[in-house]
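What you see is the complex with one protein chain gone and the rest in place.
Read from first to last, the chains carry the letters A, B and C; within each, the first residue is number 1.
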Amino acid sequence: MSGHRGTEVRIAGFGGQGVILSGMILGRAVSIFENKHATLMQSFGPEARGGACSAQVILSDEKILYPYVKAPDVLVVMSQPALRTYLPTLREGGKLIYEQDLVKLEEGDELPEGATCYGVPATKIAEGLRRRIVLNIVMVGFISAVAPMVSMESARKAVLHSVPRGTEALNGRAFDMGYRYGVENYGGES
Amino acid sequence: MYSIKEAVLSGIHFIDGDVACAEGAIAAGCRFSAGYPITPSTEVVERLAARFPMVGGMFVQMEDELASSIAIIGAAWGGVKAMTVSSGPGISLMQEHIGLAAITETPTVWVNVQRCGPSTGLPTQPAQGDMMQAQWGSHGDYPSLALCPNSPQEAFDLTVRAFNLAERYRTPVMVLLDEAVGHMLEKVVIPPGDEIDVDARHFTSKPPKEYRAYECAPGSLVPDMARTGEGYYFHVTGLTHDERGYPIMLAEVQRRLMERLMAKIDLDDVTQVVQSQVDGCEVLVVSYGITSRVAERAILEAREQGLRVGHLRLLTVWPFPEKLVAERCTQGSVQRVVVPELNMGQMVREVERVVAGACPVTLVGHPGGAVHEPEVILEAIMEVRQ
Amino acid sequence: MKFGMYQGFMGQYPDRRVLNNDVEVIIRPLIPEDEDKLLSFYRSLPPETRLRLRQDNTNRKILQRFLEEIPLGRMVTMGAFAPDEETLVGECSLRIMHHGWARHVGELKYSLEPKWSPTGLGGILIMELVEVASSQGLDKLVYQVLDDQVRLKKMLQEMGFVQEAILRDHATDLSGKKHDVYIMSNYMAELWRKMEDMIMYQEFPPLP
Partner (left out) sequence: MRGPRTTQSLQAVPVNSPMEDWLRMDRMPHIWCPGCGIGTAVNCFVRAVELSGIPRKKLAIVSGIGCTGRVAGYIKLDSFHTTHGRAIPFAIGLKLASPDLHVVVFSGDGDLIAIGGNHFIHAARRNVNITVICINNLTYGMTGGQVAPTSPKHSIATTTPYGNLESPFNLVHLADSSGASYVARYTTFHVRPLVHTMKEALTKNGFSFVEVLSPCPTLYGRRNRLGDGLDIMRVFKEKAIRRDGLSTDAAFVDLKNGPIVIGKFKDRPREAFLDVYNDAMTRVIGKDHFIPYGPVTMRPPEDESE
């Protein structure tokens, strides 16, 4: 059942890292600023307790029928347990994006065939801006550079649209720095 | 004076079904809600609590669902459009007052964001286990109206429609979301306020001396309401009552009342079914709510494999659109009807009843807690080839 | 850069920004050596803009005293230069008390050549200093707006400032006319708490 699937993205990490907000920003970028389709399902219940948190985002040109992520095309992890849980689900040829100070790829972490991985020191970049809370926004900027699913402009607009009034400038900066890190280290893909 | 149109959150949004439902209520003119928090419906009342003070409305968190469900009936008689929201056990507690709203003919909207049951069940997971409860939950006979959205956009649209039907027929109307639709974020386009059709309440134009609370105009089965506080001195009771609204303990009065209540809803007006490639299909899928999206994926796949598959997606689930379903299911080409639902077989009974043996009906049931794998529905569709 | 207060963020500058009219400007913090550039900037301002200055910076003596605040660590001034990197077209300054009961508070003000005001440059400069202020650990920023600066007030509100007080007839402009002064405040810690709340709420929904 390969058709009608769209791009599946799973973003996972600890609660409080802004995982869901990142997913909402991607969803907004696609559905509001590019007028295409996106769904976001968040994991509720016991699995959302104990610190684990995960967002399932599907982006598509057509209406999305099945809103759950089974084999992500893009897997974004911000914690070691998240890597352990979701790496086996990454699709062949998919992209693994990880926060390189929080997540270590170890021996035995087998990537599916054709998969590529992208590390970013998002926490350090956020700390450079003196607001650790913008970690997830740095990640969104980085994702936009290395796994572009929407235009950089739409993603940036969605960031500014999603954060509290008065924090736009610093969040915009956080996005830019994540994006720039992606372009400078991985050449970008746009 | 404050205008209803300014309250509408027009624009393009990326919000979940619960929030969309709350915005639909506001757009439809709802200005009072009472509720008691319960997962997965809580976001609806949280949204209303934040938004109502900005549009001249009020949300009150009552002490329980019993209080919430009757406070909205009181508010409706106070002249305001009102709704309550709950899930699972909370909806079970509200059943008595759905009956009260039905017999007193009080326009009210009841949002049920379904979760897994019975009892506490799986609070944070989807199910469609309250379908029969939506029809038969309160004791006695009464006309049931229930709408079933499959996306946040439809959660908005159908909530507006629920309020309109409630006013048109003076009856409780239920909006049956489920956890998946309630917690799914998706694009919702809210049109400008003046492009949304909103039914106003039908108040009587008669002077108090000529007004009888439950007397209908010729040709109508829905009586006009009187405004409280304007000298009509009307009486409203949950007891069987006559045209004056007075309790009368006679079988004859009960018969008159019930015949009118059961007949007052115009089936053609309330029925909404989305039909896709139904003419001449070999297999017909009948579905509703979140399951209809998953089923659609299976249907597309089956069509790619060369099967002619039709889809009836029920937006109105109660009253069951029996005429239309019967007509489509019994057209000669249909060899099998497939009914996927997130329960162990509820609406399939209605389908079986109206198909009446004309062709086999296959239930693709699911105990809830997740949605179907599309493959399972595909398999049931493809069985016709074997 | 030798000034302690500048150290944390100088690395980011000079920075280029594209304005609403597609013109690029260069922004960087100003230092006492920029005195001549500042002086000609203030002197180039039209009289109606100059009327609004809290002090007469077209006077070199006054300007020098103003600039002395920078090495003392009591002020950060952000300047915007035209693409020639020489002509100053706007500046915005952040004053910090460091001592006393308002040591967690900073005060902002900016001046701009009028022809640049529709370009969004004012907002860029203010936001730049809001960031500096947050990196310096300030909790609150204030901005004193005159009653007829309607657009400025609106812009500040969009950046998270709220009106906190009105001081009646509190300002006399250089022409002698009295103005009400609005104290606009930005509780920066609050703003970020909002973002934290937003994230926590999304990721730790209430238990069923």
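Rule of thumb we're sticking to: a residue touches a chain if its C-beta (ideal position, glycine included) is under 8 Å from a C-beta of that chain, and two chains touch if they have at least 3 such contacts.
These figures come from a predicted structure and were not determined experimentally.
Within the whole complex, touches from the chain that is not shown fall on B. Only one residue in the set B:Gly11, B:Gly140 or B:Gly231 touches the chain that does not appear here, and it is B:Gly231. Annotation: of B:Leu9, B:Ala76 or B:Val222, B:Ala76 touches the absent chain (contact as defined above). In the full complex, subunit B makes contact with the omitted chain through residues 1-4, 29, 31-32, 34, 53-58, 60, 62-64, 66-68, 70-82, 96-97, 100, 198, 200-201, 203, 228-239, 244, 246-247.
The rule is simple: only the chains that are shown with their structure count from here on.
Chain centres here are Cα averages; for subunit B and subunit C they lie 55 Å apart. Once the centre of each chain is set as its mean CA position, subunit A and subunit C turn out to be 34 Å apart. Shared interface positions of subunit B, i.e. residues touching 2 or more other chains, are given as 39-40, 123-124. Touching two or more other chains at once are residues 205, 207-208 of subunit C. Of all the residues in subunit B, the ones that touch subunit A in their complex are 12-14, 39-40, 122-125, 179-180, 183-187, 293-294, 296-298, 300-301, 304, 371, 374-375, 378. Residues 127-128, 130-131, 134-135, 158-161, 186, 188, 191-192, 194-196, 198-200, 202-205, 207-208 of subunit C are the ones touching subunit A in the complex.
Residues 1, 3-4, 24, 27-28, 31-32, 37-42, 44-45, 64-68 of subunit A are the ones that touch subunit B when the two sit in their complex.
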